[in-house]
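Apart from one protein chain that is not included, each protein chain of the complex appears where it belongs.
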Amino acid sequence: MLNTPFTYMPTGADWLRILPELIVFGAALLVLLADLFIPNGRKGWLAMVCLLGVIAALIGVGYLLSNGDSQTAFYGMISDDTLALFSDLLILFAVGIGLLYSPGYIERHAVTRIGEYYGLMLLAALGMMLMASATNLMLIFVGLEALSLSLYILCAIELTRFRSQEAGMKYFILSSFASAILLYGMAMLYGSTGTTSLSGVQAFFAPGRHPFLATSGYGPLLLAAMGLLGVGFCFKVSAIPFQAWTPDVYVGAPTSVTAFMSVGTKVAAFVALSRVFLLALGAQSDKWEPVFWIVAILTMLGGNLMAVVQRDVKRLLAYSSIANAGYMLVAIATNTQHAFSGLLIFLATYTVMNVGAFGIVLALERNDGQGTTLDDFAGLAKRRPGVAAAMAIILFALAGVPPSAGFVGKYYVFQAAIVGNHIDLAVIGILTSVLGMYYYLRVIWAMYFTEPRNVSGGAGAIAATTGMAGEDEGEPEPADAASGASVAPVRAGTATLARPVTSRRSANSRTVVATQAPAESAAPPLTLGTTVALTLAVVLTVALGLIPGPIVMLAEQAARLLGQ
Amino acid sequence: MLFQQIAFYVLAAVAIGSALGVIFFRNAVYCMLSLILNLLSLAFFFLTLEALFVATIQVLIYAGAVMVLFLFVVTMLAPSSNDDVTGRDRLRWQWGAGIGMGVILAVALCYAAFTGRLAADVKASGAASLAKQVASAGNTQAFGLALFHGYSFPFEVTGVLLVIAVLGAVALGRRSGAKE
Partner (left out) sequence: MPLSAYLAVSAILFAIGATGVVIRRNPLVMFMSIELMLNAVNLSFIAFAHFLNSVEGWMFVFLVLTVAAAEVVVGLAIIVSIFRTRHNVDVDELNSLKG
């Protein structure tokens, strides 16, 4: 035997600590295997398998929340602390809703590689969960790449729609560029502290450990590390001035993927950002806080101002997600335990609202990807009262009107900013939120108080009116959120069964059909899966606004990591 | 010592020259060949830094297998993308701005490199000490022991990445699948 200093071997306890990740990975492999045996007409079953995997992973998260030991596993690579489990919860919720949207979307669009689509959705979620749970720079990087690579493919997966391909390409080039910058920052951090473990970095800056840090300020290497890491993360969370890729990618990607990625990547990137900056580099906060202060202000102002001029609702939501990243950066710049729990609450409310908002867009957009401009929303309340009501609730929440999830998130972030001596950030945040109300309420105005105008898509709007006659829209019932969640997979399963995917040929000739026969291009009625997902999102949006207690408690427990 | 210095300067010149070639050659195939030259020169850098195994995989896997795949695609797309695509440059001011940004970045990072000092006590000792492992087990064994004992988990996660890559190639590459 060699006399090796490395004797570490993973134990069963280590594997138990990554239970949700293991379940998601298992489900992904199962889906890929099942794809071989399921005939082409019945690929909807795959969504069912995925959803069961997501439910099982949620149960795993629940088990760890009650029985977990909040320890790191695998030589300090990954942790099952409450922060990791909290973000797992959000990511699994987002991917679950994205999966519920998927059968309806795939049916109408040119997604031909269905097995790969579902497998990649789960693997992207796995990458996000790994990134959010990682306690070592290596795993943050690998998790980030797993989620990015999956999402590049998912963006470009509609082989006959050029905008989808283009979105995949743009996302790929810009995001890989950002990954390289982030990686260089990691190298510099490793060089200046001698470790890649976040707890090791934290220990390096422990008071009194390295007196020269206090006297000579800081090393230029460390400064370069923080700068590069900051730029890399700002790209990933689409903060201004690194937001250029966001609108194009969100608009070009399949809408079911956009709904998932717009929240999933934000959760993963913000949690990893907090782990690196708030926790590991917390002792150096005087160097990075001012930078995030500026970026937060730029992002809040820029995101909201650019959203105001948008005419397309899908694009408007993309800019609104940039603006929301700005509010989250307020919490990062405030850098207190209180602000950190505010960030987590905001992430939770944002997740619920945003998947709902993109779901509405998915329900309304026609097969050619059009039909989401403000003109198309005009008079929607008369044509599809259910969808319009759901959209109104979600938009009120995004605008931050008091008894809604959006208000709760903003309240905790801005209150923490005021308590943490960042009144300037809170004031700018509140002012830009008021600006935000303008463009959110403008959509509501269009839906309820304007007559449909026949501008975009020729006969599309008329066709939509006729096509919607027999629509089956589930009104948001005031069901208990938990019971809704358990009912969801069963109903989704029936949806996918009842609605076999149409033949690939019709999907391919979709573009031709869309231009020649307007009736075909009208937005079809909601599938059961989409209805369930929208209902769930709306109910949770209302529920989080009315009873934010449990999520606030969980977020505060997760944020306790910062106080240690 | 002198030999090492000469080797360093020659390698640095080759690496930087080939890197400039990657971004300034008009023909994508020449860019690709310069990138391979750059990767090989980095492998020699790794050798001078006593990272024998990393240098080997850099040559075998990266400069070898991966870049051959890359070169294959470049030559496949090059005949039509050669002159019309790479021939047209960005506007002159965009070149100026881009190069100016690059120079500023290089100067800033070099400043960090030359003024940055490693803290005296961050050098690893004990379990993570490189020298101790290399001395006791040899270079490649030290690499393997670290990989399969301490750092096995990220290594296992790279398996997920390869699954994703295969799925990507299948999902995007098999155009015939769309016509089933």
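A and B label the chains in the order they appear, each numbered from 1.
In this text, contacts are C-beta pairs under 8 Å (C-beta built on N, C-alpha and C of every residue); 3 or more make two chains touch, one makes a residue touch a chain.
Given the structure is predicted, the values throughout are model-derived calculations rather than measurements.
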If the hidden chain were put back, which of A:Ala167, A:Ala381, A:Leu536 or A:Ala558 would touch it?
-> A:Ala167
Contacts from chain B to the absent chain lie at residues 4-5, 8, 12, 15-16, 19-20, 22-23, 28, 31-32, 35, 38-39, 42, 45-46, 48-51, 53-54, 57-58, 61-62, 65-66, 69-70, 73-74, 76-77, 80-81, 84-86, 88, 90, 94-95, 97-99, 101-103, 105-106, 109-110, 112-114, 116, 118, 122-125, 128-131, 133, 142-143, 146-147, 150-151, 154-155, 158, 161-162, 164-166, 168-169, 171-173, 175
Missing-chain contacts mapped onto chain A = 137-138, 141-142, 145, 149, 152-153, 156, 159-160, 162-163, 165-170, 172-173, 176-177, 180-181, 183-184, 186-188, 190-191, 194-196, 247-248, 251-252
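Keep this in mind: only the chains that are shown with their structure count from here on.
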Between chain A and chain B, the Cα-mean centres are separated in Å by 31
Contacts from chain B onto chain A in the complex sit at residues 108-109, 111-113, 115-119, 121-124, 126-129, 132-133, 136-137, 141, 145-146, 149-154, 157-158, 160-161, 163-165, 167-168, 170-172, 174-175, 177-180
Touching chain B in the complex, chain A uses residues 2-10, 25, 28-29, 32, 40, 73-75, 77-78, 110, 112-113, 116-117, 119-120, 123, 126-127, 130, 136, 138-139, 142-143, 145-146, 149-150, 152-153, 156-157, 159-160, 188, 191-195, 204, 210, 212, 219-224, 504, 508
